[in-house]
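Here the complex is missing one protein chain, while the rest keep their positions.
In this document, chain identifiers A and B correspond to the written order of the chains, with residue numbering beginning at 1 in each.
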Amino acid sequence: MDNKQKLKEAIIEHLNLEMEPTEIADDEPLFDEGLGLDSLDAVELVVVIEKHFGVKIQNMEEGMEAFQSINALEAFITAQKG
Amino acid sequence: MSPAITGAGCLCAGGLNMEECVASLFKERKMPQPPTRFTVDYGDATPVYQLPERFFEEHPVDLDKRTLTTHMAIVAAKQAVEQAGLTAEDLASHKVGVIVGTTVGCAMNDEPYYYSYLDGEDPDLGPINRFLDDNPADAIARELGSLGPTQAIVNACTSGGDAMILGRDWIESGLCDIVLVGGSDELNRVTYYGFRSLMVAAPEECKPFDATRKGLNLGEGAAILVMESDESRAKRNAKPIGHFVGGGLCGDGHHPTAPSPDGIGLRKAMAAALADNALSMEDIAFINAHGTGTKSNDQVESTVLDEEMPGVPTLSTKGFTGHTLGAAGAIEAVFTLGCLAEGKLPASPGFAVRGDDTPAALTTETTSFTGAVALSESLGFGGNNTVIALTLNKEDA
Partner (left out) sequence: MSNIGIYGMGVIGGFGCGKEALSDALHGSLKGKLPALQDMKAGPDDDTTLPSLMADLSPLRQHFKPMKLRRVDRFSQMALLTATECLGETTPLAGEDTALLLASGYGAAKATFGFLDTSRESAPSPTHFANSVHNSATSTIAIFHKLKGPCCSVSQFEMSFATAMASARAWLESGKMKSVMVIAADEYCEVNWNSRLRFFGQPEGELAPHDSARHTAIPGEGAACFLLERCDDRGTPPPYGYLTHASVTRDGKTPEGWQADDNQFAILGLDGHKVCHKFYAPWTAMEQAAYSRLFGSLPTSQALDMAVACTTIKEDECIPTPGDKTGDSNAILQESKPLNGKTISCIKHGRRGELALVDIAARPPVKG
């Protein structure tokens, strides 16, 4: 399974979104418009990324950059894992 | 209605009674340290403000039978009752109530019990009994023999201030003549992990309202005050140490953990606190702000302070105590009364420079003030905002 699919499934499960992975577009904004997540979802996502991908996000400035979209998140994880 | 405050007990990192705690505000700031009473099993240990170690020698307790939260509440209550000169006979009445704000005190979150239960080990029921026995308001009532209503306020970080407002309301309605009001919370690993998971715990000492702030330091402590009607105080010939002259409670209706960016709840709570005795901004000598050191709280609170109370000397005492959660509003009420009596404010610890997002200026040196009434603010999870107004002599309000 590729990272993007894994990300979508993890986000859906942990944020309790009742939707299918196919309903989240790779380039869709995750916060505010688009999926409509907020700051509490953001800190929850930090836990998700660490738990499923072993990547630690140090602060929310770093997090919000990465959380722009599934594409951005996938790129962040790939870069962190080197 | 402005009930008298006739006694106060206070415990925090700065000291083990009101006099010590207030004096510690004017001494060199102690830095927070990594927690010593529990292990931090993952991640970096963010520093906290614990009670001085000597507390456990001066006030020994069996923590298998009594929670530290309840123990602190009782110690503080006894200090307050002693100062107020209340006898056992005074207390043994249906008209004496107890209201204590807490977060940990009403949470059944004993880790060893729960994990042992999950592993099928049928753990000893001690922690359950402790939870059932140790509602802090109830425990104070049992210890002191009061017979009126008890209430634990579990309203997150505004609980201590809320307890004082509800105490005033119980007296005003005639439900009680005397109410012991305040808050208590111990440092607890579950709460510690919780705040870290929200990414609001600072890896260093907190810097409320400062441009370089990185979050809060948790703390622990308790404060209980004796609040009573004028009739009760006069009948007992008790000397007041202050008066409660206003209180406002208001929610943002915005977000589970972040304050509303427009600060509407805080503004309304401030207005309500002033309205109780027709006070205005000009009457306010200083403000003890909530000021935790987090990005979002300080930004919103600072903006509101700058717009509603420009130029009024302001400080946050959380740089001395850490954020004591359910106890904060009550501990800070004690500090407020203490500073009113001293006639001066210390420099606000951790504050050096205003940020782009924190326009309000805090004290940077020992500062005197004019005016007789001070405000103390608390903001909490769930969007709660609580503001109380205190003075030494109610004729001045």
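To be clear about the criterion, a residue touches a chain if its C-beta (ideal position, glycine included) is under 8 Å from a C-beta of that chain, and two chains touch if they have at least 3 such contacts.
Just so it is clear, the structure is predicted and the values come from calculations on it, not from any experiment.
Colleague: So which of the visible chains would the left-out chain be touching?
Modeller: Touched by the chain not displayed, across the whole complex: A, B.
Colleague: Touching the absent chain in the whole complex: find that residue among B:28, B:41 or B:89.
Modeller: The single option touching the absent chain is B:41.
Colleague: Going by the contact rule already stated, which one of A:2, A:18, A:33 or A:61 would touch the omitted chain in the full complex?
Modeller: Missing-chain contact among the listed residues: A:18.
Colleague: Looking at B:44, B:82, B:111 or B:307, which residue reaches the missing chain?
Modeller: B:111
Colleague: Determine which one of B:257, B:277 or B:367 touches the chain that has been left out.
Modeller: B:257
Colleague: Just to verify: which one of B:83, B:151 or B:302 makes contact with the chain not shown?
Modeller: Checking each option in B:83, B:151 or B:302, the one touching the absent chain turns out to be B:151.
Colleague: Against the chain that's been left off, what residues of chain A make contact? List them.
Modeller: 14-18, 36, 40-41, 43-44, 47, 50-51
Colleague: Quickly run down the residues of chain B that touch the omitted chain.
Modeller: Touch set of chain B with respect to the missing chain: 41-42, 94, 103, 106-109, 111, 114-115, 117-120, 122, 125, 128, 132, 135, 137-138, 141-142, 146-156, 162, 166, 169-170, 172-173, 175, 190, 193-199, 249-257, 264-265, 268, 272, 380-384.
Note that only the chains that are shown with their structure count from here on.
Colleague: What's the distance between the Cα centroids of chain A and chain B, rounded to whole Å?
Modeller: 37
Colleague: Going by the contact rule set out above, which residues of chain B touch chain A in the complex?
Modeller: Counting only chain B, the residues touching chain A are 197-199, 255-258, 296.
Colleague: In the complex, go through chain A and note every residue touching chain B.
Modeller: Touching chain B from chain A are residues 38-40, 43, 46-47, 59-60.
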